[in-house]
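First the structure, then my questions, so here it is.
With one protein chain held back, the other chains of the complex are shown just where they sit.
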Amino acid sequence: MKLHEYQSKKIFDRFDVPIPKGRVANIASEAKQIAEELGGRVVIKSQVLVGGRGKAGGIKLARDPKQAKEFATEILGMEIKGLPVRKILVDEIVDIDQEIYLGITNDRTCRQPVVIASSSGGIDIEEVAQISPEKIFKLSIDPLLGLQDFQVRDIALGIDLKHEYWKQFIKILRGLYRAYLDMDATLAEINPLVITKDKRLIALDAKMIIDDNALFRHPEMMELRDLDVEAPAEIEAQKYGLSYIKLDGDIGCMVNGAGLAMATMDIISQFGGKPANFLDIGGGAGATKVAAALKIILSDPNVKVILINIFGGITRCDEVAKGLLSALADVKTKVPVVVRLVGTNAEEGRELLANANVQTANTLVEAANISVRLSTGGKL
Amino acid sequence: MKLHEYQSKKIFDRFDVPIPKGRVANIASEAKQIAEELGGRVVIKSQVLVGGRGKAGGIKLARDPKQAKEFATEILGMEIKGLPVRKILVDEIVDIDQEIYLGITNDRTCRQPVVIASSSGGIDIEEVAQISPEKIFKLSIDPLLGLQDFQVRDIALGIDLKHEYWKQFIKILRGLYRAYLDMDATLAEINPLVITKDKRLIALDAKMIIDDNALFRHPEMMELRDLDVEAPAEIEAQKYGLSYIKLDGDIGCMVNGAGLAMATMDIISQFGGKPANFLDIGGGAGATKVAAALKIILSDPNVKVILINIFGGITRCDEVAKGLLSALADVKTKVPVVVRLVGTNAEEGRELLANANVQTANTLVEAANISVRLSTGGKL
Amino acid sequence: MSILVNKNSRILVQGITGNEGNFHAWQMYQYGNNVVAGVTPGKGGEWVFEGKVPVFDSVKVAKEATGANVSVIFVPAHFAGDAMLEAADAGIELIVCITEGIPVRDMMRVRKYLDQKGSKLIGPNCPGLITPSEAKVGIIPGNITMPGNVGVISRSGTLTYEVLYAMMLLGIGTSTCVGIGGDPISGLSYIDLLEMFELDPLTDQIVLIGEIGGTDEQKAADYISRYMTKPVVAFIAGQSAPSGKRMGHAGAIIESGSGTAEEKIKALQEVGVQIARHPEEIAILLNR
Partner (left out) sequence: MSILVNKNSRILVQGITGNEGNFHAWQMYQYGNNVVAGVTPGKGGEWVFEGKVPVFDSVKVAKEATGANVSVIFVPAHFAGDAMLEAADAGIELIVCITEGIPVRDMMRVRKYLDQKGSKLIGPNCPGLITPSEAKVGIIPGNITMPGNVGVISRSGTLTYEVLYAMMLLGIGTSTCVGIGGDPISGLSYIDLLEMFELDPLTDQIVLIGEIGGTDEQKAADYISRYMTKPVVAFIAGQSAPSGKRMGHAGAIIESGSGTAEEKIKALQEVGVQIARHPEEIAILLNR
């Protein structure tokens, strides 16, 4: 779960990472008021969960409260990469001497948290990593021991930070690490961490991604969720524990298991078809779950045919068949449904479907073939 | 630093370890009021930092507020093992079904925290350990991993706790461990942890000892300090970073290093003398520290002679000599002083002392000999 | 022969009284008779499967009583980390964690501790493993594969069944099939298992089933080119997956253009691995 800059900054503040003075606003007049409180000069930053806000015109410096209101009005009317701007952050402007990059993420290779730092902050860190890898300093953290002060100093050394800033830097990185840990983040990033002309270190931007699997430990995070970035069908899917992603094609897919779902999409593509979605009904899916999945797929008007590929493992095929039949009875769609069931209790499942006149296939190749033909208007 | 029961309970409460309803009181009328609030029946417990309060009559059950006041008056007038009772804890009475022992301490041998539990709670655990060691269950905790839930369950199994109490027990032991860790305790103990007749687990008594070396992390603990248990001279000594313990004899000792201080006391005893104190001036002791040490020794009227044994290591002997001379000039005592200096800058130190007519010795045996003779009224 | 588990494995099921745990433990029990114990804290003393399999309160007690050396975990995500630590602490040699949705933070700590203890881990978020006719540890259906000379390694669950089933239809069996799971932090890797299969006398060829996300398949390719003498056939799922969208598995995401199926296929092809276009084709590419 990605957090907005203003949400991440609120968390940083709680963990003693210094942030600029500022507040979030929903309407332009608030921006003016905040600017007045902050002494006039402010930066107006659109709060959308995509990169490249600056280039898209979603970040503007205002010289006084009046201009703050103007820019706020402008930005609040924007869409950036398809996302409407519903909130802006109005922050004080600080005079910058140097920009640093500082982030903590999970390193898959070492299976440990890793701190990434660079004296070249403020720009796309992945670009820096590609062009000048020597400017990136990485340090792995033992997950049982935790981040130690000597490591923080190693990082300060690694980015050639002047001694006079070490004390502030240690406090910030310690705070960032605590935020990363306590919030179950998979990313906690400050880009840029600036050194101001009056020698303070401040997190000018903030980015956090929370581990979806750990949200049960952070019920308060659910309130921070920004539903704008998620399609309504995806939100609906989550309610039922389904993993759904809408795509551009016309063959709806319902598969158990993410790998098999991808393979099913792949084979559809290979046969010249276009998958309308990724949908993993997960393990142990009962009738209710399958019915919900069917309805979600059908909520996409582009869907011309539905391919259901279930290979029983945790999932019992008779349960799937029952769910399917109950859902089909419920929605009464005219979209043809092709079903392939193999594995645990598959025969019982197939029997149930055959009795209800649903099209079945024996292999994945066969199922994909039939579906593609049906989607292109062909008959069987 | 030992904490009182009521102080430990306050900490337990913060870490979600359930404690009986109750409050601390300084005067008997308060006890009556608390008893009224708690519905009449209460237990009055003297708050002194020694064991065996019950046997000494320092714990009494009152059947109503009137009796609570009577008992409170009585207990607040007591001295237990030489310590005046200045505070009482007035707690609700709970009906007990079973008493358990539960404690966490540092295991020197494994160099890890160890949880100790027993189904025989409420009595002296060291006695249980001696008489029926099979009733004691111990479990070592990896200090990097921390206490895990499966270990808590192992402990519940180890003391044959019924399944119905596991959930409460897990919460309590987790809380106790967090209290132990967060407070830098060297002991966090619940004895007894009771199961009430209405099936609740409650910490009926509470004991915590805080690591003196970690008090810098807990400045708030200094307010909890009970100066009653410490001799005024010991408190004064701590201010100067000196380690002083008053004993019964008449030969004052000032030594650098705890081991050497003990050895000096030992040799005095062997020669038939009686040491008046243990005093370690520690490493790197400067003039001020030595002067303070001298004054503290002289505050004991029994002291007939002072043996100063300094072997230079971190401590520089010339510094010691200067401090000594300045302190002697300051207090102008008639108590004879025997000094032995060896090690770093010892010659400079001895020269300074010789010039000021202070008695010096070359070996520890000689110094002890002279001191014992002087203390028994002998001449040199 | 086989790797990791065989007919002598003594299997313990953590979470045996839960819905899924019970269902699959019963499947495992019926497949052979190597399920020796179950663990559900608070239910010690009960028996399951018509009084044949005892339930214990802790892994330690279960191990002492039954000599279990493999544990398969079906407990919910909140408790799975603790269950793995418990198994390792009790000295279980092989831990197979089926549970999905375990927080990464928990897994980093668990993996570190297991490494220190010397316990092997398969999973989490995996279907477990099977040595046909000998030992079924996890949720891989027993009736879709048979004994044979192919070692199978996969990050996926049902996709693996698809492959096993297609193989069986062509009369090809497996030595051992291991589902290593789709999470970013997990136990045994492709490389660990390639090494075991290379050393296993009854494995003659290997199937590697991968998917988008991470660089494990690329590392496997590197390992194959250096150390493997046995032929490898692979399939990579997610060629049609868009970047930036997480495809179900916590690990299956194409991040800023890296971890794509194309990269992985290229790396494997370059070291002589045959690539199947769809799962059923794997069976066709294998030697019979």
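A few points about this structure:
As written, the chain order gives the labels A, B and C, with residue 1 at the start of each chain.
Everything below uses one rule, namely that a residue touches a chain if its C-beta (ideal position, glycine included) is under 8 Å from a C-beta of that chain, and two chains touch if they have at least 3 such contacts.
Keep in mind the model is a prediction, meaning the values are calculated, not measured.
Contacts of the undrawn chain with the visible chains, over the full complex, involve A, B.
When the omitted chain is restored, the residue from B:Asp64, B:Asp142 or B:Asp300 that touches it is B:Asp142. Touching the missing chain, out of A:Arg153, A:Lys171, A:Arg225 or A:Arg373, is residue A:Arg153. The chain that is not drawn here is touched, among residues B:Ile131, B:Ile235 or B:Ala258, by B:Ala258.
Here one chain is not drawn; of B:Ser120, B:Thr186, B:Thr360 or B:Ser375, the residue touching it is B:Thr186.
Mapped onto chain B, the interface with the missing chain covers residues 106, 108-109, 111-113, 126, 142-144, 181, 184, 186, 211-214, 216-217, 243, 245, 247, 255-263, 265-270, 275, 278, 280, 282-284, 311-315, 342-344, 363-365, 368. Listed here are the chain A residues that touch the chain not shown: 142, 145, 148-151, 153-154, 157, 163, 166.
Basically, only the chains that are shown with their structure count from here on.
Taking each chain's centre as the mean of its C-alpha atoms, the one that lies farthest from the centre of chain A is B.
Averaged C-alpha coordinates give centres for chain A and chain C that are 27 Å from one another.
Chain C has residues 109, 113 in contact with two or more other chains. Multi-chain contact residues of chain B, defined as those touching 2 or more other chains: 145.
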